[in-house]
Structure formats: structure tokens, C-alpha cells
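Just below is one structure, and these are the notes that go with it.
All protein chains but one are shown at their positions in the complex.
Entry: subunit A
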Amino acid sequence: MNERVTDTAEKPARRLPGVEGVWVFLAADMLFFTALFVSTMIGRRDAAEVFEAGRLTLDPNYGGINTLILLTSSWFVVLAVNAAKHDRLDEIPRWLLAAFGCGVAFGISKAFEYGTKLSAGITPASSDFYMYYFILTGFHLLHVIGGSVMLLVFWKMSRRRAFDSRRLAVLESGGLYWHMVDLLWIILFPLLYLMK
């Protein structure tokens, strides 16, 4: 039939979602975290026993629950972007609100986790391990808080119908940032909680 025509004519063009500047920002942020990952590993080399003792006081259930919260929240953002792509405008605020709810849940879970540490007298000054633990999870939490505020703003914007298939760049760019927050946690969680 006409396979040859469809082969070339219907192949979708490669497309970078969002705006290019966001990707540069994400790359810079990810390199910053890579430097933190490497310095954590070097700190571990110098004090392996202190790190292992510290790690054993962390509850991997908190980390695991936080992983599921962020994965789910990323999924909600994908659904919001898909809804915008297909002009299903009523769906967008629903998914964004759900993603925001996940961000809040992550914050509450982290507050409980920090609370158990601080009430046990554990601070960043307690050991090298806890210094890295609080710095890495603290920087990551700041990203979650910033991202949650962004999702709330997007939610309000989507209620005013600010996003649709022709006005995607802002929503997509914010979504990419939120996925990066998820991505960083996927590396950070085993690094601090799971590696013996």
C-alpha cells in the first residue's frame, strides 16, 4: 500500500518540551547535586563506621513512602500536561491540585522524620553523616517546597484557563522541574538510606 509514504511523512519531529533555558537550569541543578553526592561518598570513605551507624538510625519506610509520594505526584503532573495538550481544560486544575497535595504530603512526612531526629537530640552537628543527611535532604526539601508553591500558582492559573495546547511552555517547564525533584530523590534515597 502506502507504507513508504507514511514512513517518512508521519514520523513525528523530535521536540524538546518546555523552553531550552529550563533544561540548562535543570542540568546546572543536577550537577550541583552530583557534587553533593560525590562529597557524601568521600565523607563516607573517611568515616565509614560513623556513616553506617548514622544510616542505621534512619527509617527507610519514610524514604520509601516519600519515593511513592513523589512518583505519584510526577504522574499527576504528566496527566495535567497531557490534559493541556488535548485542551481538556477542566482536568488540568484537578491534576495540578493532586500533585500539589503530594508535595504537601512529602513535606509533612519530612517534618515528622526531622522531628524524630531533633527530638532524639540529633542535629547536623551530631556527626559527619548527619551533616550530609541534613544538607542533602534539606536542599531537596527546599526544592519540594519551591515546586509545591509553583504547582499551587499553576493550579490558580489553570483555573483561569491559562494553559492549553497552544500555551504549553510554562506548564511543561514547571512540570520538568517537578520531575527533576523526583529524579534527584531516586538517587538520594539509596545514597543516604539504603547503602551499607
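The rule is short, and it goes like this: contacts are C-beta pairs under 8 Å (C-beta built on N, C-alpha and C of every residue); 3 or more make two chains touch, one makes a residue touch a chain; residues count from 1.
Please note the rule applied: contacts and distances are computed from a predicted model.
Remark: of the listed names "Multisubunit potassium/proton antiporter, PhaG subunit (TC 2.A.63.1.1)", "Cytochrome c oxidase subunit IV", "Energy-coupling factor transporter transmembrane protein EcfT" or "Putative spermidine/putrescine transport system permease protein", the one matching the undisplayed chain in UniProt is "Cytochrome c oxidase subunit IV". For the chain left out of this panel, the touching residue among A:G115, A:G138 or A:P190 is A:P190. Remark: the residues of subunit A touching the chain excluded from display are 12, 14-17, 23, 27, 30, 34, 37-38, 41-42, 44-45, 48-49, 51-52, 60, 64, 67-68, 71-72, 74-75, 77-79, 82-83, 85-86, 88, 176, 179-180, 182-183, 186-187, 189-191, 194-196.
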